[in-house]
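With one protein chain removed, the remaining protein chains of the complex are shown where they sit.
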Amino acid sequence: MTPVTRMEIIASSAELAKILASLDQVGVPSYTVVRNVVGKGQQGQVTDDLVMSMLDNVYVIAFFPPDLTQRVTEVVRPILNKFGGICYLSDATEIRSTLRVAST
Amino acid sequence: MTPVTRMEIIASSAELAKILASLDQVGVPSYTVVRNVVGKGQQGQVTDDLVMSMLDNVYVIAFFPPDLTQRVTEVVRPILNKFGGICYLSDATEIRSTLRVAST
Amino acid sequence: MTPVTRMEIIASSAELAKILASLDQVGVPSYTVVRNVVGKGQQGQVTDDLVMSMLDNVYVIAFFPPDLTQRVTEVVRPILNKFGGICYLSDATEIRSTLRVAST
Amino acid sequence: MDISLVLSNVLTPPILFFFLGMLAVFAKSDLEIPQPIPKLFSLYLLFAIGFKGGVELVKSGVSLEVLLTLSAAVLMSVVVPIYTFFILRRKLDPYNAAAIAATYGSISAVTFITASSFLQEIGLQYDGYMVAALALMESPAIIIGLILVKIYAAKTNDQEFSWSEVIREACLNSSVFLLIGSLVIGALTGEHGWKFLSPFTQDIFYGVLTLFLLDMGLVAARRIKDLQKAGAFLISFGVLVPILNAAIGIAIAKLIGLSEGDALLFCVLCASASYIAVPAAMRLTVPEANPSLYISTALAVTFPFNIIVGIPLYFYVIRLFWP
Amino acid sequence: MDISLVLSNVLTPPILFFFLGMLAVFAKSDLEIPQPIPKLFSLYLLFAIGFKGGVELVKSGVSLEVLLTLSAAVLMSVVVPIYTFFILRRKLDPYNAAAIAATYGSISAVTFITASSFLQEIGLQYDGYMVAALALMESPAIIIGLILVKIYAAKTNDQEFSWSEVIREACLNSSVFLLIGSLVIGALTGEHGWKFLSPFTQDIFYGVLTLFLLDMGLVAARRIKDLQKAGAFLISFGVLVPILNAAIGIAIAKLIGLSEGDALLFCVLCASASYIAVPAAMRLTVPEANPSLYISTALAVTFPFNIIVGIPLYFYVIRLFWP
Partner (left out) sequence: MDISLVLSNVLTPPILFFFLGMLAVFAKSDLEIPQPIPKLFSLYLLFAIGFKGGVELVKSGVSLEVLLTLSAAVLMSVVVPIYTFFILRRKLDPYNAAAIAATYGSISAVTFITASSFLQEIGLQYDGYMVAALALMESPAIIIGLILVKIYAAKTNDQEFSWSEVIREACLNSSVFLLIGSLVIGALTGEHGWKFLSPFTQDIFYGVLTLFLLDMGLVAARRIKDLQKAGAFLISFGVLVPILNAAIGIAIAKLIGLSEGDALLFCVLCASASYIAVPAAMRLTVPEANPSLYISTALAVTFPFNIIVGIPLYFYVIRLFWP
């Protein structure tokens, strides 16, 4: 039952690669991505009815140790400067499964 | 690093328009929508195997200043009376990006 | 405004049936499932570009009374032993709608 | 009854793929057809059947027979929900009774399409205006269902009941809209449009129907466990009411003087129950009713019954009474 | 102007289904075509048009006429964004002006395809190499748009501006890539490939186009409310600039000596505006511009104008000037 930080980023799908690369770089190698989400924010409405999916959002969730929080924040913030997008943090508790079948 | 309230609503997709209009009305203009989610609740199982998508759920996430919480709650509650659906609140911290490229 | 526990599970879609059955069994009959999510974790990258969807992840969200937490954790943990997957808990507050139209 | 007739219906790719879909669920195969693929098939089928109907409607013109048939169709979609409501009330609360009644007053486009493929395979003609009857039978049943709720259920909650919304939902739901729209466009563009569209709307139609029935088999089989909740009453209802409605339909067809092919389509319209448009409308307007009851009865009982046993059975009866 | 010409364009299934889609939105029907179905249609259309163009290009060979046409196409996609930029600057900031200018310098593949269906219906030939012109007009407009931003907008933020990324986005975005790829493959496999692929790329083409225009009608109508933001200036821009560009296009076509069919396609390329490739590129490279302005003007004004009024109008004019 380790305490962790839960980060949620919602941003343009155009930025996904950059976001994931940054997370990796500061030591957050694990994340989950929900694609094709839509929404509204400062930049206006985002819908996905156009044919090319460039214009929809992605919802990225990552859990990581609290002491990484500052570095993660620093690296994510500038990416959101370009197209907008949001980032929120909250607290969570990790239920580690004790026994993981080693895969490699 | 501003504290915000994180609201999650899961409801029938038939109510999406009404929910978003209510959020707008009480001053929560920003949100994210994950469509085509399924689940089980008091009203039973929700699947999306039928052709018309009327019957699936949507998952709405909105972050807003804590002082709006009561008004938001008041306006969302009656909508969930008709078809069911749920609404939960939790705390989060906002990472505002300092510099936003002005868009308009 | 009841306090509840918010559980998030992200796991291989192959395990979805087992996870939902376990939740049911320990008295968590309500949940939401976001399908076709992708991500990266200890087991490496999960993408959904292959034709059979066996290889993507599901994101399960369930809210339940805090006193159930331990039993839920016990039952979910062993499932994640096989294919990996993660489980996190956090706190939330429930906004119950006062009047529910009786359905049956 | 001629067993070869049943076989010639059952031994066609669409019906066999329907069985294959059911088998996949029972055998616990992981075969599935994810959304929106079935939605694509269904859009295509409504588009193609509507367009073809329009083209042929304009070819044949609007005769007295056409008007009589369309009136009879609307009449059936009004009468069926009323009489079935009182049968259903004996076991169910007014909400569920009205929702199921509306379901049976309306129609299933895929059952209709399967019947028209059946006719095509045995080489029998039918008229394009039958598609207009199909389109006209969706909305009245929904409206009657809601009137029944209004009269027989003392609504205690303060939910306002917006008639304009109800009518819109009944007349503009996506299936009705696409069907009527395609029909009108078919009528407007006629032979000329047909020449360009028919490789798409005609030639591959049967194949798309076959794949769609594979999916319907999957979906119907998954719904079968819901039937426990429905119980013996609803299951018998789901078989007997279609037979009764088909019988009435055949009688009307005889009266109007329809051809054999048209008579089959007309009675299949009467006998079939909606599992797409009406459920969507009921979910919105009668949230008190339990969707698993009305969807699973229409989908897991009446739909398979009609496409497997009903179509050849009704046709057998028609053969008996037609010269 | 011959009214029967407008009617013969409007009374075709693709255009009528476009109207049906718009009507669905205005009437608040819940008809929708969820992603990725429209994406499938659009992949198919680009694939089919590109492949056919390649096959025919190799049949006709590369003549002086071909080279002149392709050069004129590229020239137009360079000149149009420049002159429209200065018109737009009178009311808009440089970011939005450049983004809209790029949109109008580029082309709309569906408008082109609709025009070629129009030719096919009235039985007029056109040449395969026009597809090459289509493919060549997407990228230059994007690059010119970005150069305009670079020159006229004093970028204050530290965002680096990567030219290599810009060129890649302009030349390798999915529409351009698929179109050119299919064209090259069509040219490589020629008649032999055509024999095997044409039932798929040719016969059902018109049907897929029709369904796709149904979706475009839905999408365009949903964008119409965005036009309030655009205002009277942009709406008139969205009608007048296409007419002007079409006129220039017709003049060039006359000069080069194109056939009637090719002239129509060429002027439609000049008159149309991109609502897929360029918006995606602009969103990435000029985030300061407001997407709802450039998308809704191209999609909710220019696109419907072109396919409903423009195509028959331009063709009428061509008829006047061609022997």
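Should a chain be cited, it is by its letter among A, B, C, D and E, assigned in written order, with residues numbered from 1 in that chain.
We take it that contacts are C-beta pairs under 8 Å (C-beta built on N, C-alpha and C of every residue); 3 or more make two chains touch, one makes a residue touch a chain.
Everything numeric here is computed off the predicted structure, so don't read it as measured data.
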Hidden partner chain, touching residue among E:28, E:91, E:168 or E:229: E:168
Listed residues E:139, E:201 or E:245, member touching the removed chain: E:201
Identified contact with the non-displayed chain, of D:6, D:31 or D:153: D:31
Residue in contact with the excluded chain [from E:74, E:185 or E:224]: E:185
Interface with the unshown chain - residue positions in chain D: 11-13, 16-17, 20, 23-24, 27-37, 40, 117, 120-121, 203-204, 206-208, 210-211, 214
Contact footprint on chain C, counting only the chain that is left out: 12, 14, 36, 44-45, 47-55, 81-83
Those residues of chain E which, in the complete complex, touch the missing chain: 35-36, 39-40, 43-44, 47, 51, 168, 172-174, 177-178, 181-182, 185, 188-189, 192-193, 196-197, 199-201, 203-204, 280
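To be clear about the criterion, only the chains that are shown with their structure count from here on.
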C-alpha-based rotation, chain D on chain E, 0 to 180 degrees, nearest 5: 120
Mean-CA-position distance for chain C and chain A (Å): 19
Computed distance of Cα centres, chain E from chain C, in Å: 46
Residues of chain A touching at least two other chains: 34, 36, 44, 81-82, 90-91
Multi-partner residues of chain E (each touching 2 or more other chains): 30, 34-36, 157, 159, 287, 290
